[in-house]
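All protein chains but one are shown in place.
Chain lettering (A, B and C) follows the sequence in which the chains are written, and residue indices restart at 1 in each chain.
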Amino acid sequence: MKKIGVLTSGGDAPGMNAAVRAVVRKAIFEGLEVAGIFNGYEGLIHGKIEMLQLGSVGDIIQRGGTMLRSARSSEFMTEEGRLKAKRQLKSHGIEGLVVIGGDGSFRGAAELVKLGVPCACVPATIDNDINGTQFTIGFDSALNTVIDAIDKIRDTATSHERTFIIEVMGRDAGDLALWAGLAGGAETILIPEVKFDLNEIITRLQSGSGRGKKHSIIIVAEGVMSATALSETLKAEAGIETRVSVLGHIQRGGSPSAKDRVIASQYGARAVEVLHEGRSGVAIGMQNHTVVDYDLDVVFKRSEDKLDKELYKLSKELSI
Amino acid sequence: MKKIGVLTSGGDAPGMNAAVRAVVRKAIFEGLEVAGIFNGYEGLIHGKIEMLQLGSVGDIIQRGGTMLRSARSSEFMTEEGRLKAKRQLKSHGIEGLVVIGGDGSFRGAAELVKLGVPCACVPATIDNDINGTQFTIGFDSALNTVIDAIDKIRDTATSHERTFIIEVMGRDAGDLALWAGLAGGAETILIPEVKFDLNEIITRLQSGSGRGKKHSIIIVAEGVMSATALSETLKAEAGIETRVSVLGHIQRGGSPSAKDRVIASQYGARAVEVLHEGRSGVAIGMQNHTVVDYDLDVVFKRSEDKLDKELYKLSKELSI
Amino acid sequence: MKKIGVLTSGGDAPGMNAAVRAVVRKAIFEGLEVAGIFNGYEGLIHGKIEMLQLGSVGDIIQRGGTMLRSARSSEFMTEEGRLKAKRQLKSHGIEGLVVIGGDGSFRGAAELVKLGVPCACVPATIDNDINGTQFTIGFDSALNTVIDAIDKIRDTATSHERTFIIEVMGRDAGDLALWAGLAGGAETILIPEVKFDLNEIITRLQSGSGRGKKHSIIIVAEGVMSATALSETLKAEAGIETRVSVLGHIQRGGSPSAKDRVIASQYGARAVEVLHEGRSGVAIGMQNHTVVDYDLDVVFKRSEDKLDKELYKLSKELSI
Partner (left out) sequence: MKKIGVLTSGGDAPGMNAAVRAVVRKAIFEGLEVAGIFNGYEGLIHGKIEMLQLGSVGDIIQRGGTMLRSARSSEFMTEEGRLKAKRQLKSHGIEGLVVIGGDGSFRGAAELVKLGVPCACVPATIDNDINGTQFTIGFDSALNTVIDAIDKIRDTATSHERTFIIEVMGRDAGDLALWAGLAGGAETILIPEVKFDLNEIITRLQSGSGRGKKHSIIIVAEGVMSATALSETLKAEAGIETRVSVLGHIQRGGSPSAKDRVIASQYGARAVEVLHEGRSGVAIGMQNHTVVDYDLDVVFKRSEDKLDKELYKLSKELSI
């Protein structure tokens, strides 16, 4: 193997640049050439490909977003699009591909693997919802962005003795809401993995209020319901006034945290090793404090609940 | 004069604590006693009053929110409520009052002045919308919170080549939107003081897109229209896809910026001086880099436009 | 068991307050009373003890430092001092003690255990140098403070094409330097666990300079040598000009990171469980993504090198 390619795909996550940097530097360390593929699979199909050098990834480890940019590609959803992609790789002499992104990006890689393109996938999504790895790149950064927002909102909640509902990202996975709620000292945390009981929330708010606790923070993952809907429900069902804050896109941006930069470096380097060893169809991740690589199929299996039940239980006990 | 009181009222703003600290320390420096009135005018009516010492305001200069808390008071809207407030002040031996807050809080103070209570008002609101002062406490902090959010969103906007609409606070005043838009490098800034031309926005987005500019940031003050409404309009009128981010309550919180801590210290100290000199019905502020005090009536006069037209013109020229 | 005590000791670390909060809330959840012991072992000896309620730990999860304060105690170094401490615990009805701190604090706890006082120890130190746990409270926060500093210094290094030497904490353990160097994209990382080769550093700087790389960042743990000494050596041996930055005490402070707040919550809660189960002489920690408790003796054993050799190797490969 002489040349590999690297692309980022799907929603951007802080640390993607650190992963790209690691891929490029590790590849050069191993004596490989690296081609940067811009705008994800869409750019791959249309040959938006440039060679990357050490200098190409200078001064990017601390930047949010992705220097390779990302895009949706409807064309790549078609067999024809994917064959074009394969031809582009061939014509550029690219013998292996590192795909940095989330679940959907990995599915794309799995299709290329079927066409005989060696692929190694690096999990990068703030949702932390990839099977087979305990941490994805971007999760820790987003988490810190969320608690920074909670800390700010708490200033107002305390000063005005109000209840706030803060909506965070997470359609199917409650990791961001759970960790942020625990780290932010939220009184109530609603996540998709656990059916919530409206009466319990109401009782908790009213009993807190009864013993003199005058402000409260509720974290809700977007996959449960919108903060606005919850606010309206609390008003209608129990006459409880709340304020709403939807954190939205700020959760995706910003300089990556130290931890995300480190795991991005670890994952990116491992992805290069995997390709260099001639393997394919592999995802990279972290299990029990160790960098692992595993079959890409593991990602797509209908998994058991990834929820850390101990942590959820702890969040309940501490928000007594 | 032997004893003054201090309260915070209205929406909280970063730097309110620094102002409270300055009031307490300056008063003690001048040989006065200081009573802290909790929960604004509502707490005043109900006698939520405690003496403050140097130690009471230790370690608060850097905290968001207000240690004196804030509240709405419908009772204070009535003559009877205000008379109760006056009686509380008298019974606690409080001979002058520092009111820290926004426009509405100043109106409350003006009513107390009519009843013979000496008041000095310190402008604290992130909206920067108080006549007679170029800067209110909290504006600079909120501004930095907003540009931090814009910087984060720009990461995503750039990576995905998208247009984002970011809604910031400002019902009647566009200062926050204008300064943040300029400092954040926004391509378009919509403020209440300037009627906007939808066609110009569309043309600008399309021509930018035409010359290869693939991402764009629009800042809209809430007083103009909601970001969501603008997004729908752009879609309906010109088929332009945008993403929306409503920054909301995070703008009010957080540790105050250096500048806000400094002006809070200046304003709080001056308010004590004003009361100590036996004056009343005075607002504190900044004019041309100098701390000033001026008649409270100036605040309520239907003012000319406070908008900095030079700055607005500059924002247009630089977003060419 | 009806009542436990909690103290913080040794150098402060971000997240200590989150741990105190978890101890108090978990204890109350379990039906226990909690006494806060102020100023560490010194305060224990002198009975600086107050009962803590849910409200005592409100609004502290996000604060740096420790609300219980910390202190050195020469008196506790004596048998007599420790007997006084034991008597204080007895007279206050405290049947178990949670000690939050570093290595030295744990040794103090071990002495109390010998006197029959049940103790559970929570590791909190930015150095990450406690045997038996992969992460201590405060390490992740300090790490993020360090990379924030590196990012700032890089701005200057790049603008002026200079080499900077940044000295970070770590007398015996290089974790902070290693992680920060990797996350900060440093070209050279010097840690106590690995003997460094001055010639290699010089060669690396000169060859980087030879191929056009004009700025460089060297991270040195204080346990290796001072940044100033290294700077002088590079000047004397190879005529290489460098600038020096000693990060110092800022590394200990600041709002704790999300991760530190979460592990502080986990560790604090587990410490209460351990005492509640009637156990003693136990340290809490994290092993392979799981909260663990283990014999306090493990902490004091002359351990093998804790250095993550894979990570060190990676840092070398990526700084090619």
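To be clear about the criterion, contacts are C-beta pairs under 8 Å (C-beta built on N, C-alpha and C of every residue); 3 or more make two chains touch, one makes a residue touch a chain.
Keep in mind the model is a prediction, meaning the values are calculated, not measured.
Trainee: Quick one: jot down which shown chains the absent chain touches.
Mentor: Output: missing chain touches B, C.
Trainee: So which of C:F106, C:F139, C:F164 or C:W179 would be touching the chain we can't see?
Mentor: Hidden-chain contact among the options goes to C:F164.
Trainee: By the contact definition given up top, give the residues of chain C that touch the hidden chain.
Mentor: Residues 8, 11-12, 14, 16, 39, 63-66, 69-71, 145, 149, 151-156, 158-161, 164, 243-250, 252-254 of chain C touch the chain that is not shown.
Trainee: Over the whole complex, note the residues of chain B touching the chain we left out.
Mentor: 18, 21-22, 25-26, 28-29, 54-55, 59, 61-62, 134, 140, 143-144, 146-147, 151, 154, 158, 179-180, 182-185, 212, 255, 257-259, 261-262, 265-266, 269, 287-291, 310-311, 314, 317-320
Methods note: only the chains that are shown with their structure count from here on.
Trainee: What topology does the chain contact graph adopt: line, ring, star, complete, or other?
Mentor: line
Trainee: What's the rotation angle, in degrees and to the nearest 5, for a C-alpha fit of chain A onto chain B?
Mentor: Rotation angle, to the nearest 5: 180 degrees.
Trainee: Suppose each chain is reduced to the average of its Cα coordinates; what separation in Å results between chain B and chain C?
Mentor: Computed value for the inter-centroid distance: 39 Å.
Trainee: Averaging only over C-alpha atoms, locate the centres of chain A and chain C and give their separation in whole Å.
Mentor: Inter-chain centre distance comes to 28 Å.
Trainee: Identify all positions of chain A at which a residue touches two or more other chains, and write them in rising order.
Mentor: In chain A, the residues touching two or more other chains are 151, 154, 158.
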